[in-house]
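Here the complex is missing a single protein chain, while all its other protein chains stay put.
Going by the order they are written in, the chains are A and B; count residues from 1 in each one.
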């Protein structure tokens, strides 16, 4: 398996994990079959669609590449049909999700640079690619986005996107830069899960 | 009345019905005059705006063609000023709404194809055209989108968009293909209303 194939596999693993998180949340809200599949798909590709609209890449690849749709639909059907199995796989799903977060953030930032946009746009849209789907999921399901309230999630995506952009700005070799950025995001996310790191603010009481 | 005129009339009938549904829901949430008109307008053109952004057709026709705005504003004012009348017309409004759903799904899919995009994009964006406004309405009014929870609604739009795309892929004559696709969506929607068909999932209890 060469690097490119590995990359596509990681990307689809991320789509799969995001779609499972979307379908699981949609089932809890008692959506119907179409609703569950749609929320799963939007959770998986929503961030990338916003990124593509913002960089002028129409149609968004999340809508035009059938592998995303098929992966998300399969993940949604698996979640519907084998709920207990998916629950037992909670830990692997978290790992896949952290992988997806990392891959989305880094490839999102790279794509914005490749379209000729500046560093700020690349960092913001890399982060958007990684967290946009999860935010869309929670908005559709009528709750405050979880990733804006707890855990180091968007922050890890910001770190990955920033390392990629910094490295490209300094002219580092893209071969290992991409993997470094992905690894940094992935490790930060796992450490924060393991040790319960967060960025919660303690201001509510004071005011 | 030739086919083109009939088509425009059906399209505006759909806009009218969607705007009434948006205004009615907004009144229940006690929005003010501007809020009711804005939610009615977004319900009517929101799906088409997303479609146009995704296919690179700027500005979205829902914003640049005054007939949509005027129709939506009239529908909102009618709903505000003649609520009891609108309630008595609930059944015609449902019919118009089903018509709008069908016309939006089929014309949305066709427009994506006309802009040179692939079949997947056309089917996804045809469906988005039909259901996007209703989802935006419910998100703005802070509730889980009704069409993701019950009844055959988005599924009917998916059917209409798919038939149009399949037919164009096979080179069928557009004259009757458009009407076939619209009719399929319309009939499925009406049958599901009549017989209470749905896609609800019975998984919540099991878990």
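The rule is simple: a residue touches a chain if its C-beta (ideal position, glycine included) is under 8 Å from a C-beta of that chain, and two chains touch if they have at least 3 such contacts.
Keep in mind the model is a prediction, meaning the values are calculated, not measured.
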Touch residues of subunit B, complete complex, unshown partner: 26-36, 38-39, 49, 53, 56, 58-60, 63-64, 66, 69, 80, 83-84, 87, 139-142
Subunit A, residues in touch with the chain not shown (by the definition above): 53-56, 112, 117-118, 120-121, 124-125, 135, 139, 142-145, 147-150, 154-155, 158, 198-201, 203-204, 206-207
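One rule holds in what follows: only the chains that are shown with their structure count from here on.
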Angle, in degrees to the nearest 5, of the Cα rotation that carries subunit A onto subunit B: 120
Averaged-CA centre spacing for the pair subunit B and subunit A, given as whole angstrom: 30
